[in-house]
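Take a look at the structure below.
With one protein chain removed, the remaining protein chains of the complex are shown where they sit.
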């Protein structure tokens, strides 16, 4: 068994050596190097296109999906080996997509055979790019207030309403979307709908954030016709599918935060502020605040390791991702407050070459969304209080 | 007018010079030097007794109460002059009492003429010592849950139940007490009762705190007979009187906190820890925490000054004492956390001469009650949210 | 003096409040930003400030001003903060005017009339590094004949690109960190050798890096005594620190008012979110912090106006406390608004940006906590 895995590892390594273009073994330099795929995607380079094609051909864009749906059909152990070997060679992820990370698992769990055959291979090959339509102007974390309606017109639904925070809606080909199919119930009256963004009546508008431009859009539906077989899961049971996905998303987001992102806070501060006569960071109160932060940050790194270890071992309370999400995002906000303090007036610049067009300030402002998107900190605390601590309803 | 006041000031000064025993012009050294009066009070010295007597004779234990009730009949301006002159000579307060600070104002506001004549002079002369019976084991801040009952027996009430946190109940002569006279209403069914602690059926038990011995008692009532004319205010309207008093109490407590109490934190820390090569407190993170605390502490000193100035000018929102109480007590807790940190292992000692029998640790633990007694911090925040910020009921 | 506004001060506040809300609300800032206005503020509004007397609030009546104090300047700044009004008020009407108080009659005459009328903009060129370190002054002032020659760089000069005059701290003798040997100058920006590079900041205001390349000045540009500018520099700093505190109190009030309105209306899970106790307690805690910050700020201004021995300390306490309280206010404001608070379309983000710039300016809470510790000897 271990032997077979070693054989597999050698094969993988050889294949990657032979097939991964050297350009695709360098670290990504910017957002532009991310391959999202889709109908209108412009590849940054031939190498990027080639790398996607060879990987998709082996099903290795989605190594653990079944082969019949465009996957690699690998066992968890094999998929892990592939990941390790790609990391060892520094291979870039060939395809980034909400189809892979979010919709795919839900399709595998709740899709009909027809739906799986229709959508999964296109996701695997990077042919169709998906976006997610959950939030609405008056329903942030509170999906029960969802107002976008899908009226039953016999053979199709007629969709009307508005979504917000639809990431990359202006570049996506299809949307997976929560809509209200029954106004008489709250959570029960929601369905999970899939449809083409080129359908008549769909329009999008990018959202400008306080930190500047963003991938987010507002998305408008005006009498959009959607065939009835494009519901994922049962009609009026979209909540079930959505919860499945939300749990997934929270896990992803909770992986963030902590120490990994950006330059070391203390190195940055030393660079900006220098040392005093005793060799300490020359800003005593800020130094103390950084040190207290670094205690938490190191400790949270241990927490993240523990969380992942327990997740892999299936020993995690289902609400633990809420704790990770809460703590990690609050910590990341603290980190950027300290980075701003260390940067002083330099970090306040917004439009100057020396500041990289306000890199520090924009990153700082962007982190303020961390504790809002993917379920606010307040929602996470509610979840911890109710599901882990079992405190009674108010 | 100003002239008259100056004449008054000279008279006061001369009188004080002549009548205040020199021993009573030295700072109090301990709790024992406080004169509480009452039937069973043992004077610490002849001077203490004499000082009470001469002051009581002039009505100056309660200078602004009317003369017919044992007061001095002074105008606010005159009372202020007396206070200033006493401070200038370092005269001790001749009589400390809940009768003066709490019950007195309520008697003046709500008492019948008989009640005033009966009780106020004895308070003024320090003959009767009062205690307050509000809290119960299952009704802390929540007076509506009050369970101590006063059953109407025609000519008297029969009181049964238990009070907690009754300060000095074991040394008091009389109690002012909230009792339930009508179980069919919540806040409306409470009356404000006055009775003798020597009545049959009254017993007390001191409460030991986590910080050690305390003035607090549990007080038990077992078929205590109380004449019906000993209700202060209307029957079933005790809530009104209690609120009047609570506002008073909160103001008193909110006067605490901040910088006034105990040694300077930074001086104490310097004494314990010394300086580093750059002359700073030799514990860099603690120094930073102390500095951040001192910012708040100085700022709160300004807030306290502003609060008193506006209170005097009648320009205070009625819920502002809640803010003062909340902030002041939380700040005082922080201060003692920092004192403990600066004291290190010395401050942990509990029974040793060098630690003054655990003075630091006991004071630290005692402050934990600051944010509980007189209305918890949570209650104060509720009051601020509802009455000042006008946030809606939950 | 009681620690609240007296009647005259209340009257001033009653004048400033509707003026600022009417003439220069947040929409005014947004419009300037969207138009990519190169000044970052409105000269017309500045002249209106002059007409209203605001720019001369601290100028003696003998010099044509209102002859009021820092408390009154704080009243104006609080409304500037509440409305996020872009304005060189702090640097000009507080900082430069405080500097010119120490100047001789000729220098006063040269600059005060323009300030009072709202024609002249002044800026403070005091910082030499990204973090506020006013104790060290490196920009050189070498004697040359009857005058001086300035060489060096200043940064974080708010509205320096539009200023007619710069208040400059310079090293005329001694070492960089010496208390003595600092001289203050009033330098016309048009003086040969002065060059200004400005950058837009996060809050859409501008700050400049100002290069002094052998700028020649005669003795008349010196404020006060040569080598003896430290006391005036400290007083300028205490003034603008207290002023910035007032502006931050205003920013915090503005953000909190928006937020309270929002949480009183917004529903989630079928309930007004402002009825949730966790939000109520946070709002009440924030209210308390802000009240304390307001008290500390007023205290600092009264100390300045009374020439109290504590004015320096009180200004540091105010700047630190107002910095912390207003930081909490804008963070809570964005968080309580949820997603909409993150959008540029909604105003609350502007408050967060402005707060950050003000918190940094003339020393942040860390700087002032450390300064307080030094003053108190630990």
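Order as written gives the chain letters A, B and C; numbering starts at 1 within each chain.
Definition applied: a residue touches a chain if its C-beta (ideal position, glycine included) is under 8 Å from a C-beta of that chain, and two chains touch if they have at least 3 such contacts.
The model shown is predicted, which means the values in this text are computed figures rather than measured ones.
Undergrad: Quick one: jot down which shown chains the absent chain touches.
TA: A, B, C
Undergrad: From the listed residues A:128, A:143, A:288 or A:369, report the one that touches the chain absent from this view.
TA: A:288
Undergrad: In the whole complex, not just what's shown, which of C:111, C:159 or C:276 touches the removed chain?
TA: Missing-chain contact among the listed residues: C:276.
Undergrad: Given the full complex, what residues of chain A touch the hidden partner chain?
TA: Spelled out for chain A, the touching residues are 266-267, 269-270, 275, 280-281, 287-288, 290-292, 294-296, 298-300, 302-303, 305-307, 309-310, 312-313, 315, 323, 326-327, 378, 380-382, 384-386, 388-394.
Undergrad: Spell out, residue by residue, where the missing chain touches chain C.
TA: 276-278, 280-281
Undergrad: For chain B, which residues reach the chain that was dropped from this view?
TA: Within chain B, the residues touching the omitted chain are 135, 137-138, 140-142, 144-145, 164-165, 207-212, 272-273, 283-286, 289, 333, 337, 340-341, 343-352, 354-355, 358, 361, 364-365, 368-369, 371-373, 376-378, 381, 394.
FYI, only the chains that are shown with their structure count from here on.
Undergrad: Using C-alpha centres only, name the chain that sits farthest from chain B.
TA: Centroid comparison gives A as the farthest chain from chain B.
Undergrad: Provide the C-alpha centroid distance between chain B and chain C, rounded to the nearest whole angstrom.
TA: The mean C-alpha positions of chain B and chain C differ by 43 Å.
Undergrad: On a C-alpha centroid basis, what's the spacing between chain A and chain B, in Å?
TA: It comes to 57 Å between the two C-alpha centres.
Undergrad: Taking each chain's centre as its mean C-alpha position, how far apart are chain A and chain C in Å?
TA: Centre-to-centre distance between chain A and chain C: 41 Å.
Undergrad: Residues of chain A that contact two or more other chains, please.
TA: Residues 284-285, 289, 394 of chain A each touch two or more of the other chains.
Undergrad: Which positions in chain C touch two or more other chains at once?
TA: 276-277, 279, 365, 369-370, 373
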